[in-house]
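With one protein chain held back, the other chains of the complex are shown just where they sit.
== subunit A ==
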């Protein structure tokens, strides 16, 4: 598809020499002098476009060429020339002083390509406003013989202006367009357009008598024209019906929201007064002409959407029409929603319609994307209409994630729905925070696409009640990813491949013995248990999944989410929960799916947050001393979990003291000391067990420092430390040691040992040096009674001297 030829074309276009380019320009100017333009001219224009668009930096055309192209755009009737000249001019700088005249006379047609150029090169708001004004003038008073397309594109052009500059339209303009929209939406012709020519805009005497329009299932239409009506050909106002509906929602959102800046006060007052009027009047539409244009448009929009919803129930003959019906349903429900937000009295009229639609579609998963706007409607107006929304949430948080996790578009829209309505959901839908096992399925399936959404959503899912289960779920996300792959594979290939290379994990997935493990992962709601006992079995069964790309992609997102989790959980957890989390950390550090780099990354995250938690609540260390000591006292952990081990040792040394928690006893300090001492002996007396790397110097030094700190709090232990440190010095004098390969590292370790040894010779000093009291670390000199006075005097002196 993309070949070397294309690359070299682009290269040529970029590297064209200035002289060659000038020659090309003059040749083109000559070619454009004539009346007729042949293939060569077209070819040259196409090449010119490539040359101009190939570079980031905008070129300027010679003025003569530019003028020629401009006149070609405005006067030619050949669409190819219009398109090419518009494209070329869009890539260049407009000539100053030669801007397109925005106030063209009403006779000359504004073709789509000219409009495109105008829109891309407007220099200012006022230009845009005058262009708008001209556009609407031509809309209001156009001659019937004008070329058809000039009117058709008015609405798309308006729509594009609305996106960035809605204030380009004055109140009068808005009124005018509202009136026109009402006409086109509600009163378009219900007869088919005559003639078989491409647009069918004119009914000549020779064409057949057109019949009435039809619905998508072939029956004759009994009501007004909509986008879901068909005919052999279409009249102009039927085309405008399509264009009107296509921009209707955007129009309503821009000019009809109550919080619209310049008309807030007016609309508020009006809707209060007219609100009651509308609800009475809309029952009898004959008096609707009394309504102001905006309100009338709202009413017609409402009717149009109701008709679309009814029309979508018909069975269309063509697949593209079925897809269109779905898109129309989405649009119709969204418009009804925004109309009801604007005028709350319409809720009672709209709800039966939406509720009926829900009833029709709720059991059909292929309509899932239509059910999301319906859920939004229920969320916005359900309370007002006192309707029970339970069934909707069961779908959104239950069936959709569980069965449609692999639909990228549904995932995007559902997660967006959650993000936009987070505050309301947390308040009114208690299932939300319990549904994370289901929601995480979107993440497990396609992490790169949705991780950004989860970064925003995760904090809201962290609650005190489910925090532990959520942590386990996050850690087992790669397992969930593998399980979903197996689930899909199992569905598509229900019978095992005979003699083929069957997957062990797939067999395990299907076997009744292990079913429970997988079913736990696939659960839909939280609350049935934090995790399973046989987690290690599950990891073994899924061992071959550790190189599946989907699982690896998922594993890469877990560390980020864990950081967010921990940062959030400290704000909602009490001391008891934090203590529990520490023991979960320690437990899970050896219970992770064995994906390369994954385990190391998780350990790093754990270490970071273990430190933070203990810094935040130092008494946690004494609280969890049993688990921490068990972890630190296991020599194997030095080799397999070096990062966490180092940090556990550090927090033990730092926070296991009476000043952090009064429950800390001498016995506790001594038992901790003994555990760490034993590990240190083991590590420094022999080579590491086979297969393991030598421990980093940091491990040794942190063990030594921890021992020194503990000894400084219980002075009986000092002689033991000193003895060890002097022995260490002796041993290392003999040259290399089996537990440290690098000479420099060894020297550093020994130096540290010597420092600690000399420090411990003065026990009272040692304690305050090794574990300085908090007020030393966070100086607030201005508060200290001794230090404050000199500071104040100095400040006053400098102030008086300055004057």
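Note that in this section contacts are C-beta pairs under 8 Å (C-beta built on N, C-alpha and C of every residue); 3 or more make two chains touch, one makes a residue touch a chain; residues count from 1.
Everything below uses one rule, namely that contacts and distances are computed from a predicted model.
Its record in UniProt calls the unshown chain "Adaptor related protein complex 5 subunit sigma 1", which is the match among "Adaptor related protein complex 5 subunit sigma 1", "Integrator complex assembly factor BRAT1", "Auxin-responsive protein" or "Small ribosomal subunit protein bS18m". Between the chain not shown and the residues A:9, A:29, A:564 or A:591, the one that touches is A:9.
When you scan A:79, A:364, A:403 or A:692 for touch with the missing chain, the hit is A:79.
When the full complex is taken into account, the listed residue touching the unshown chain is A:159, out of A:31, A:76, A:130 or A:159.
Of the options A:50, A:176, A:608 or A:696, the residue whose C-beta touches the omitted chain is A:50.
Annotation for subunit A: contacts to the undisplayed chain at residues 1-7, 9-11, 46-47, 49-50, 53, 56-58, 79-80, 83-84, 86-87, 91, 93-94, 112-113, 115-116, 119-125, 128, 152-153, 155-157, 159-165, 168, 198-200, 216, 227-234, 239, 242-243, 245-247, 249-250, 253, 318, 320-321, 323-324, 326-328, 330-331, 334, 369-370, 408-409, 412-413, 416, 446, 448-449, 452-453, 549-550, 553.
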